[in-house]
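Removed from the display is one protein chain of the complex; every other protein chain stays in position.
Chain nomenclature is as follows: A and B, assigned in order of appearance, with residue numbering initiated at 1 for each chain independently.
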Amino acid sequence: MFFRNKAAVAGLFLLLGVILMTFLGPYVYDEDPKDIVARPLKGPGTEDVPGLGTDYLGRDVLAGVVNGGLTSLRVAAIAAALIVMIGVTIGAVSGFYGGVIDNALMRFTEVFQVLPALLFAMVVVALFGPSPWKVSIAIGLVLWPQLARLTRAEFLRLKNMEFVKAAQAIGSSDLRIIMRVILPNALPPLIVATTLVMGGAILLEAGLAFLGLGDANEVSWGLMIGQNRTNFITSWWTVTFPGLAIFVTVLSFSLIGDGLQDAFNPKLRGR
Amino acid sequence: MKRFAIRMLWSIGLVLAVIFLNFSLIHLAPGDPATVIAGESGAGDPAVIEQIRADYGLDRSFVAQLASYVVRVAQGDLGDSFFFNQSVVSLIWARLWPTILLVATALIFAIVVGVLVGIFTARRPESRLSHSATILALAGYSMPVFWTGLMLVILFASVFKVLPISGMRDVQFDGGLLASWVDIGEHLILPAFTLGFLFLAQYSRLARASMLEVLQSDFVRTARSKGLSERVVVYKHALRNAVIPVVTVAGLQFGTMLSGAILVETVFNWPGLGRLAFDAVLRRDAPVLLGVLLVSTLLVIVVNLLTDVVYRIIDPRIRVGSAAA
Partner (left out) sequence: MVPEIETEASSPILEVRNLTVTFGSFTAVDGISFSLHEGQTLAVVGESGSGKSVTALSIMRLVELGTRGRIESGEILYRGANGEVTDLVQESEDAMRQVRGNQISMIFQEPLTSLNPVYTVGDQVAEAVMLHQRLGRREAKGRALEMMRQVRIPDPDQRMGQYPHEMSGGMRQRVMIAMALSCDPRVLIADEPTTALDVTIQAQILGLMRDLQRTRSAAVMIITHDMGVVAEVADQVVVMNQGQVVEAGSVFDIFEDPKEPYTRALLAAVPRLGSMAGRSDPAPFDLVAP
């Protein structure tokens, strides 16, 4: 059913394209993005200038785009893993046990929910340093609440169903019920949410890099945009192409997430 | 009324939790807390460090420090910025209103246009305009907001030179009050649109889904059976019900909007809290950053409370004190 949704399939192809470019691209297009290859701020199509032009230092924009994905995807992937681990755990425990535990955990979640995401990530990175791990952790710390709430909602919905009572009746431990009985049934909306969270993590990482809070040693799309801010009006290629890369990547996740949601929930398609 | 009082109390508790978080961050960060507070500007000067140690009582126990910190904040003292040479509170106060103006405008724009687009695409789901709107919507929230801003700046700086692309006012401005507002308004258009566009996408999809669902409900069928025109059915009966999830989500996303505002203010040079945060980050100015974090969080909490109120006004089912007969 997912494959019938044209947009979702397009998203899948886009994502594959991005992954291919990120992992194979640097071998195919062999330039080092940190090398200065020509005069600075020369547009695409100018003589002696590589494909997409040069940035403010004279570095190859195309090389930057091809190589920049790795950092973003890596940071986002780690952050997403953290988000899922923290969010699902808290949500599952909260939803399953209810009562005081639920209350306490939800209050705790609320504290992180009211913090504006980028701002908090900025504070963490500003105080603790911008290594890629710290950036991942910062992003993970801000985005987990929504996944927690979703998991909790699913658990609340599922825990009173017959098959759960059956498992309890044969004496399964709580942990077993949570992990093997309820969680697999809660997966569809969680998978959708995770794809969307990946997109959000990429945007957040790009935002941090743009503001100068990413890892300054690694090339990343957000960093490219941020570094070329002073002359971007005349040298549009320095910011347009990296931004396009971010856009396409996040779009692919959005389309896939959308397609999955459609596949799991046909009512919303409308007529 | 009682429920509201409980919510207020809990909100205060939230604020205290955030203050505690701030305090913990200062102490968890690598390096001496005094250096952290001094930031890049103050850290070089030993006299400044000494002063900070005394002011914040950094030699005392953790609990004592926390207590005194909370008291300071409650009294409205968020510390000083060594870079700007001003108290944090005065810095924030000056930048607060531009940010609120920006975010409020973007929010209203996103909700109103989003709902209208949502209604349109729900009523004519097969039309080409609907498909384009859906695609545009999807694109909208996949674009990094700072990139959208930069693209618009390029567009309006080099191609359509009709709108100002930087700052909140004209530098050489020299007119009266009304003209001053017009000037600000002109400068507001691009940044507000950029910020709003991000959410417009989302709200129009939400409104569409909600409207589609509402249009299938029984009470819409009843309204039609009374002979009401389709226009009345949609805009009077369906709309108020369909708008509920949009309002709820918009309220919950205020924090995200503030985050977006940071990036938009940086791109458009809009003199608000976001820009302040960016400047503070460059200088590792902890008091300012933490102050902005606290104030922003406060705003989010207030908006959450307001959303609750608005929600109750729109939907009588959840007003306090009603029960089925």
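In the analysis below, contacts are C-beta pairs under 8 Å (C-beta built on N, C-alpha and C of every residue); 3 or more make two chains touch, one makes a residue touch a chain.
Predicted model, so just to flag it, every value in this text is computed and none were measured.
Note on the chain not shown: across the whole complex it touches B.
For the chain missing from the display, the contacting residue among B:87, B:180, B:217 or B:269 is B:217, taking the whole complex into account. Looking at chain B, the residues touching the absent chain are 215-230, 237, 240-241, 314-317, 322-325.
Criterion: only the chains that are shown with their structure count from here on.
Considering their complex, residues 10, 13-14, 17-18, 21, 25-26, 28-30, 36, 122, 125, 135, 138-139, 141-147, 150-151, 153-154, 157-158, 208-209, 212-213, 255-256, 258-260, 262-263, 266, 277-278, 280-282, 284, 286, 289-290, 292-293, 296-297, 300-301, 304 of chain B touch chain A. Within the complex, the chain A residues that touch chain B are 7, 107, 110-111, 113-120, 122-124, 126-129, 199, 203, 206-207, 210-213, 222, 225, 229, 232-234, 236, 239-240, 243, 246-247, 250-251, 253-255, 258, 267-268, 270-271.
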